[in-house]
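Here the structure comes first, spelled out in structure tokens, and everything after it is commentary.
Missing here: one protein chain of the complex. Every other protein chain is in place.
The letters A and B name the chains in turn, as written, and every chain counts its residues from 1.
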Amino acid sequence: MKEYCMRSGLEMYNDLISSINSAVTNANASLISPGEEEVGDSSVLVNPESIFEVMSFLKPLYNGLQVISGVDYTEYIEVCYFLAHFDPENPKDVMIKTRLKDRQDPRLNSISSLYLAANWQERECYDMLGVSFNNHPDHRRILCPDDWEGFPLRRDYKVQEVYRGMKVNPENKMNRDDQLFEDNKQKGNEADLIAWALSKGL
Amino acid sequence: MQTWDMDLEELKEEETSLPGSKLKTELLTVNMGPQHPATHGVLRVEIKTDSEVVAQAIPHIGYLHRCMEKHCEAIDYRGILPFVDRLDYLASMSQELTYSMAVEKMLGTEVPRRATVIRMIISEMQRIASHLMAFGTYALDLGAFSPFLYAFDEREKILTLFEDISGARLLYNYFWIGGVWNDLTDKNVEYIKEFLDNFEPELVKYDRLVSQNRIFQERTMGVGTLSLADAHSFGATGPVLRGSGSAWDLRKVDPYLFYNEVEFDVPVGEGQRGSEIGDCYNRYYVRMLEMVESVKIIRQSLKLLEPGPTLGKVSKVIKIPKGETYTRTECPRGELGIHLVSHGEKTPYRLKVKSPCFTHTSILPHIAPGQMIADFVASIGSIDIVLGEVDR
Partner (left out) sequence: MRDERLTFFGYFRNIYTAVKSSLIGMWITFRYVWGKKPVTVEYPEVRDVLPDNTRSRLYNDALNCISCNLCAISCPVDCIYISSVPRPKDLEVPKCDDGTPKRQVLTQYVIDTALCCYCGLCTVVCPTECLTHTDDYEYSQYMVEDMKYDYLTDDLIAWRDRIVKT
């Protein structure tokens, strides 16, 4: 199995998973590793209901949250938490994932009371993918305007037609790379077009 | 009257009164708007002030959101390079390096040795250019106009070199997947050596002109202090974390390229010259010391340069096998991370960019209460944000 572990060996992952499972009851932590034809990093998959307890358990081991990244696979939405320990003598990092099956109203517990970085990262996850976080101190959109409809990074996202009375994608500004411009259409059928081109020496 | 250590619920009432008198005062909401000469881009900060003292600061971002992550799901891997350039447009080479390293890690390509040494030299030159920009604009925010022009004179020499090797001054598309585009000629190497010889006295000059100036020190020492525990909790990296006292540098902890073959120190904020650890002066001073270290690294890397190819073998159509990875490198403003998810096609399934400036902008509501508005301008300048990276 091709393995590019995030700077930690497979033994460390197994230790981590068994300690999470013994500390938090309904975590169901398991290892996801790249398979036969796959490359990349390994990660730990936990249950979405237990994410706050898992993070409280991991906080003494990993003192910083780097990023929360959401990916929309069409059957479920996957939220990845990248934790790291910013100590020059003992650096480590890990990726913790959860999968949310409910696409209408996916919910998770917010970890912004544990890691202050989670405040803005969870706001971005809500803005782009629609994942709501319980007990978040400031739950609103961050990059899109506050009254925007829809969640842009979902696979089935269609942009709205009108925003506050303005047309969102007007026709004259859309770029289609198969456009045939007006003077070429006026040259007539294919034979005339070839004759015109040959006259230029093309 | 101390309004800055009141709870948030009391601030929301928007009406306070002096104890024992019938005089009512209010908090005034001021917009440090999207167009402002000192916010380093289109950043809007809503400041609730009590006379000159900031009680609460709420940043609003999204004015430069260009939907890069959604766009990248429809473009092939070579075509994403110009998009990654435009994230932090003042230090483009570092962004390209992270992205190229992420794709090469997934593909398993081997980058030739000469290309890796060139990447290291150019990354460090880019770090010097970016820190010169940060130094110049920081001095400009605080009212000093001359250091800005001196810094830009030196930066112009670096940009001339970059134009010579890649063809563009600011958005290069130079670090390709598998190596670099053009080679460094002998004329370029001579130019770099001459630039470094002229640059070291300039750093001494900046130190005497700005860092030892008592007015500058009074404006930045003790202002915007970020403790080490808070810095870890916010996920701060780069000069912001090193200014708060931690010796965390990704080039030493997890070396990539050839950083384990050169010797350099990691500057840490230790309260030099009477400042507190974690204040604006320390963050600024760490950047100045990093420029000295970069000069050392470039001199040693020029000795490692040997003749050889500059581009490894990459197929015409790049398809990455299924999997995901998270790659991070030390950019001038922090650690840039790229989370790349691929499903075996010509375009990525998801490309998430962890931008250091986004994390650092979330520090502003934490360090703002209790400062005056002029100190707040100094704090924004010291964390050195570029809005292209914050909003993507």
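Simple rule for what comes next: contacts are C-beta pairs under 8 Å (C-beta built on N, C-alpha and C of every residue); 3 or more make two chains touch, one makes a residue touch a chain.
What you see is a predicted model; the values in this text were computed from it and never measured.
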Where the missing chain makes contact, among the chains that are shown: A, B
Chain not shown: contacting residue from B:26, B:52, B:110 or B:163: B:163
Contacting the left-out chain in the complete assembly, out of B:26, B:52, B:110 or B:153: B:153
Touch with the omitted chain, as defined above, among B:75, B:247, B:305 or B:374: B:75
Where the unshown chain meets subunit B, residue by residue: 75, 78-83, 146, 153, 156, 163-164, 166-168, 171, 173, 182, 205, 208-210, 212-215, 217-218, 221-222, 274-275
Residues of subunit A in contact with the chain not shown: 175, 177-181, 183-184, 190, 193-194, 196-198, 200-202
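Everything below uses one rule, namely that only the chains that are shown with their structure count from here on.
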Centroid spacing, where centroids are CA-atom means, of subunit A and subunit B in whole angstrom: 23
Interfacial residue positions of subunit B with respect to subunit A in the complex: 61-62, 65, 67, 69-70, 105-108, 230, 232-235, 237, 241, 246-249, 252-254, 320-326, 328, 335, 337, 339, 341, 349-350, 352, 354, 358-359, 361-362, 366, 391-392
Interfacial residue positions of subunit A with respect to subunit B in the complex: 4, 6-7, 34, 37-41, 43, 63-67, 69, 71-72, 80, 82, 84, 86-88, 91, 95, 115-117, 119-120, 124, 128, 141-145, 152-153
